[in-house]
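Only one protein chain is missing from this complex, and each of the others stays in its spot.
Right after this comes subunit A.
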Amino acid sequence: MFALRPEVPATVEVFVDGAPVRVPEGASAAAAVLLAGAAAIRETPISGAPRLPYCMMGACFDCLAEIDGVANRQACLVPAAPGMRIARQRGARVAFEA
């Protein structure tokens, strides 16, 4: 659970799983997901466990998300931009469905 300090203006509107959230200039897509209060940014490919950003510095890859339609982006390294669509990444890619 995260919040913005009251004196920081939130001027950039992005969409986290379709819901609008306003974030400050300089915030990353990962920060937007945390500010949106999302329960998870991805579900792991192995067990489907929910994850949120962990290291915020490009090392852990727990913030992998689908950003503007491109999967597996490190959300902590992508600056939030007006209208950006950040979507939860669910499990492993299914190559073949029987």
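Note that in this section a contact is a pair of C-beta atoms (placed from the backbone, for glycine too) under 8 Å apart; a residue touches a chain by one contact, two chains touch by 3 or more; residues count from 1.
The definition used in the following text is that contacts and distances are computed from a predicted model.
Participant: If you had to name the missing chain as UniProt does, which of "Dipeptide transport system permease protein", "Ni/Fe-hydrogenase 1 B-type cytochrome subunit", "NAD(P)/FAD-dependent oxidoreductase" or "3-oxoacyl-[acyl-carrier-protein] synthase II" would it be?
Facilitator: "NAD(P)/FAD-dependent oxidoreductase"
Participant: Among A:L34, A:A65 or A:M84, which residue is in touch with the absent chain?
Facilitator: Of these options, the touching residue for the absent chain is A:L34.
Participant: Of the residues in subunit A, which ones touch the absent chain?
Facilitator: Touch with the absent chain occurs at residues 1-5, 7-8, 23-28, 31, 34-35, 39-40, 44, 46-47, 49-62, 64, 70, 72, 74, 76-77, 79.
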